[in-house]
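For this view, one protein chain was removed and the others were kept in their places.
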């Protein structure tokens, strides 16, 4: 046989599960998009088409929905851990499970004055509006002995309208860019962070609190860094997380530089004093880097933040 | 000539303009996507290619940026009014201008404790995160004598996790649906509302306040309607706006029924007590209607909410 | 009641139906996305939530699939006619049906030499690759007495790399554009054309042949027009269709000017002799117009081509 099989994985992707938990008249939502990917003793299904070792992708879908009932969804991370453990421990041919989850956040609709007076509550008990800001992400990997949890987010758009410069760079024969001493710095954050929880014996992080804190520190680092380059801002965002969150050893960001170009208004006899910008689409600078706790090994793949 | 020219319009679409207003160290953002569409005495450019009556689309783009400086951007509506008036009054061959604007909302990044203590402010002065919830819309049309302002929003996803039923419907030979007495009702609102301000002599509405109030009433009507059909909910959303906002005479909604199907867990020996749902993509019910103040004429086109 | 109900419609949108027809070992595909929209005696479902007149959207979905079996899918237009007739004639409260269909084209995979020799066929009998060029469209409307059929396409990207100029336009204080005597003209065609078949008594057009011919004439008109403006090209595209296809009375196009800007290479000591272009995204010129057979009335809505 002149060809051989390399890395392979399979499963059901994008299982959209919504879990409603009822606490009397007050409801709570978890809204997830769960993708299952399994690896193991799968040579034969590729070589001969024998499905003898294959748990159908349809079954992995059913498992997602059944587990939402059996285990509830405390957090995306905890839910992924239940699923990954199940596939690896219940099926001998499956040696590794990777669960990727997107989570969409909801907030309660504010009650009207009339409703609020009659019910005494400021918020609707079972009516929600999707927050629509970032998409929360997690990826759980389990090989039967150790865990890897990489959480993150995408689609979070941020902007500093000042405190950003860009100058002192290399100039070659193709360089025409003028140096900038006060520019807009805007990006759409795609970030991932890896937890140092790897073992059932360790105390598990509080996944919900961790997420909120990471997002907060990341945003504040973005806001508070006087930036000489987007790379510098990126590094500050990552190291602020590492410094403040002991449960995290590694962070990777992919930050497109969402260019806001100052419009030349001189042809119209107008002065543009950092007021009117054109928000460009393509091309865009793309800055990507990993920040590590000293002494730790990098494990987040280079392309993961680009997914 | 066996063919003739019918309705026609042209202009520059999707001019992305960001305006920063500086109030000392505190900055304010307006982030718009402006599309210009002009009509008038334009037969010749179609028949012979003569551009003698054509103001270039590139000029309409320049005008958007120049006006952001000259007039500022108080609101999307006010900005569109400046633009529409300019094109119709400054160019004899242009008889009608339609300005469509999308607006993206931003909020300030919360300050860290350290920064907050040193600055005394809870929020960053020039650092922002995009809200990411709905996209605000407006369309301004001017023909030199009267105005039509239709504002709206899209991409606002809402859900009631109970208080929705669907039964008592027509059953024909193709009907298999079971009646539902407690279901999830979710939709992604696309709405437009028309103002009765049409004349420069009238007092102009407070566009910013009107938008906030319309959104609030619409969300509350969605939350507070015990629903027997999505049509009923739609009608309540529209009439709540008409009832509460005297500046508005007409509302149109396009509401996809974002189906959340209860997953059958019985094959796994589990009972699904309105807990675990599959959020479906396609197909989806699509409910569309116009609600009018009694005595007013409908003017919002049927397809406008589908754009 | 201070508010009243205006135009309203409902149905199941985006029913994805694939029909395989087997002619021995040779299979044929029709791949459609069908959206149903019904109107009629529907006040009560909006006012009180009574569904007594409501055929469920789920039933309209079932009907699409059942009709694919019962009637087959000869063409998107013919399929839409079967559906629209059914809803209006079988349900008394339904007075009007509008069926919108997207169609995706497939072509056969070319056979390998080995297969081709053994089977004597150059093409696979039941293996297909999606063409991926334009999306074909149709909209059928029926009110119980007369028909309106508007067909069309979207996503068809075309380019002339020369034979396009733009000069002699109006110049105002915001005009900076330089005149162009040899530019790229590129657009992504969104077009709709209305048939003059309105009555069951009339002979029905050959929908498949009509589509192929309209697309051919439209492309050839684009290619063969020496263009002084995109409006002129648009008009030629439309009138070529009217002139050549007697079954069509009205055409509407929405043509974004997909700008290809000549890159300034002078800073690098290079001459750009109409060779190297930057393909821009936003903003873009947007040219829209209706072309009519003389004496006919315009009926395609202004916004339809923008959907």
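Each chain gets a letter, A, B and C, in the order it is written, and its residues are counted from 1.
In the analysis below, a residue touches a chain if its C-beta (ideal position, glycine included) is under 8 Å from a C-beta of that chain, and two chains touch if they have at least 3 such contacts.
The shown structure was predicted, so the numbers you read here are calculated from the model rather than taken from an experiment.
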Looking at C:92, C:206 or C:275, which residue reaches the missing chain?
-> C:275
Quick one: say which of A:108, A:217 or A:293 touches the chain that got left out.
-> A:293
Quick one: which of B:26, B:90, B:117 or B:176 touches the chain that's been left out?
-> B:176
Consider the whole complex, including the chain that is not shown, and state which of C:36, C:68 or C:255 touches that chain.
-> C:68
With the full complex in mind, choose from A:21, A:78, A:231 or A:274 the residue touching the hidden chain.
-> A:231
For chain B, the residues touching the chain missing from this view = 173-174, 176, 267-268, 281-282
Residues from chain C at the interface with the omitted partner, ascending | 16-22, 27, 29, 31, 62, 65-66, 68-70, 106, 109-112, 115, 124, 126-134, 155-163, 184, 216-217, 219-220, 222-224, 260, 263, 265, 267-268, 270, 272, 274-281
For chain A, which residues reach the chain that was dropped from this view?
-> 1-16, 35, 37, 42, 45-59, 61-63, 66, 90-91, 93, 166-172, 174-177, 227-229, 231-232, 234-235, 238-239, 242-243, 250, 252, 256-257, 282-294, 298, 301-304, 306-307
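In the analysis below, only the chains that are shown with their structure count from here on.
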Considering only which chains touch which, label the overall pattern as line, ring, star, complete or other.
-> complete
Taking each chain's centre as the mean of its CA atoms, how far is chain A from chain B in angstrom?
-> 29
Distance-wise, how many Å sit between the C-alpha centres of chain B and chain C, to the nearest whole number?
-> 25
Report the inter-chain centroid distance for chain A and chain C in whole angstrom, where each centroid is the mean of the CA atoms.
-> 37
Return the residues of chain B touching two or more other chains; collapse runs of consecutive numbers into ranges.
-> 16, 62, 66
